[in-house]
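Have a look at this one.
Note that this complex is displayed minus one protein chain, with the remaining chains in position.
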Amino acid sequence: MPAALLILVMSFIPMAQAFILSLQTGRGANFTFAEPLWSNYTRLFEDEIFKLTLQNTFIYLLIQVPIMLIVALVLASVLNSKNLKFKSFWRTAIFLPCAVSLVAYSLVFRTIFANDGFVNDLLLGLSLIDAPINWLGDPTTARFVIILGLLWRWTGYNMVFYLAALQNIDHSTIEAAKVDGANAFKTFWFVTVPQLKPMILLTAIMSTNGTLQLFDESWALTRGGPAYQTMSMSHYLFEVSFLKNPNFGYASALSYVILILVAILAFIQLKVGDKRD
Amino acid sequence: MAVSATNSSRDVLDSRLLPGDQLFENFAKLIGVQDLGSAMWNSFSVAVGTTVLALVVCSIAGYAFEIFHSRGKDFVMAILLLAIMIPFAATMVPLFRLFAEVGLVNSLAAVIIPAISTPFLILLFRQASRSFPYEIIEAARIDGVSEVGIFARIYLPSMRSTMAAAAVITFMTAWNNFLWPKVILVNNAFQTMPMLISNLAAGYVTDYGVLMLAVLLASLPTMVIFLILQRTFAEGITGAIK
């Protein structure tokens, strides 16, 4: 297979090399096989910062992915309604965030959530809070801002997939449901959603993968701070590889843990997705 | 963002939300400091090159996966999925060594090639091919149409909308691709837009107005492509999930 060959060269050779590397230790470019071989992996379990980043990443995953997919689904069905005007405008507007450069988006988000930023001004103005909230300085709110950023950026992307899938639903099934007296919500939940399941599965897997490899938001919005409380696994991986004293054996082991986690989650999602069919 | 592009650096730091009068001044500064035309052109060549080649390669792969029946296909598919999941930072060093050994460091080809074969695209094409009636191919074979002919004249035209969808996604990814180009390209002449933006923010003093203008310009092409293709795009992905 042509593409398979390219992937072989471009992905698997490096992947295999990375795996071998993950069994090795050494600073700089001098490597020897670790003793025992899996010591980089056991080291991960003793790494407090890694555990923290793992926890952060899973918080993002568990909160952000479901919300994002549901919002995307709802947006898609709203934008699919026949009597909505300027459909292409809305579609483009909602897709737009993921075309926007990270530099701009992070600067805007940081400005909005600054101590004297727009959000605090608004909340103060509405007398909802008495003192400005230090959004990016507190672990809980900083994670909240990151999740919000993720939602803003990727909801439109997923919506487009749903929107496309919606065009494909047999309209007669919805009509039939209406005739049977189902309200809009019931129709949506019992008729539309099941037909979208293959696409929901695909986006769920892709989003899980995207979240576990999350780097941009952690890097650009908070630099992982305060005190590693918002740092993602991939951000930590990047630090270990390039910013700190490079330890590529350890970094490779870290990558493989991310890979295995994604694979397990994708496998579970596939199983669950299949069962309902 | 659009507003910031018209303001001076000072006003951007002030988080001013009204349009300013600095647009032309910022533009003049931008082209004064950076080779905007060349960066745009490089980004464009990379994005278009990647998109075209990726579509060719991945559509063939998707077609092959679905039409030819071979053992172990599902296994290969699973491996393909795995390839999406490995973090890039881990494969970057081996990949770099690979390109250095074939002497392709510092060329646009080095940016394009790794991006051509995207497992996600192959999946998309493969899913789209699912709905493609196999009987048509059988019939064509009986009529003596060559395999290439079937692919080019029968299969591809029916995949037009999937193509459009894949094009937008690939174009966007290639356009925004950042970490790899900055590692593999070591010459100003090959600078891409994301690299130009990173240059603007590199110094002790950053002109935020100019930075925002560059960012705005960098986002335009993806928006335009989306706007043009979005109608087909929506239909295209529909085909993919049947």
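By letter and in written order, the chains are A and B; residue numbering begins at 1 in each of them.
We take it that contacts are C-beta pairs under 8 Å (C-beta built on N, C-alpha and C of every residue); 3 or more make two chains touch, one makes a residue touch a chain.
One rule holds for everything that comes next: contacts and distances are computed from a predicted model.
Chain not shown in the complex: UniProt lists it as "ABC transporter substrate-binding protein", one of "ABC transporter substrate-binding protein", "Glycine cleavage system H protein", "Molybdopterin synthase sulfur carrier subunit" or "STAS domain-containing protein". When the omitted chain is restored, the residue from B:65, B:125 or B:151 that touches it is B:151. Within the complete assembly, A:241 is the residue of A:203, A:218 or A:241 that touches the hidden chain. Interface residues of subunit B facing the missing partner chain: 9-10, 13-15, 33-34, 49, 53, 56-57, 60, 64, 68, 92-94, 96-97, 100, 103-109, 112-113, 116, 141, 146-148, 151, 179, 182-183, 186-191, 195, 198-199, 201-206, 208.
By the touch criterion stated above, the residues of subunit A touching the omitted chain are 1-3, 5-6, 27-29, 43, 46-49, 107, 110-111, 113-116, 134-137, 222-223, 225-228, 241-246, 248.
Definition applied: only the chains that are shown with their structure count from here on.
The distance from the centre of subunit A to the centre of subunit B, each centre being the mean of the chain's C-alpha atoms, comes to 19 Å.
Of all residues in subunit B, only 1, 4, 15, 57-58, 60-61, 64-65, 76, 79-87, 89-95, 98, 113-114, 116-117, 119-120, 122, 165, 172, 176, 194, 197-198, 201, 208, 211-212, 215-216, 218-219, 222-223, 226-227, 230-231, 233-238, 240-242 touch subunit A in the complex they form. For subunit A in complex with subunit B, the residues that touch the partner chain are 1-4, 6-7, 9-15, 17-18, 21, 88, 91-92, 95-96, 98-104, 107-108, 111, 114, 117-118, 160-161, 163-165, 167-168, 198-199, 202, 206, 209, 212-213, 234, 237-238, 241-242, 248, 251-252, 254-256, 258-259, 262-263, 266.
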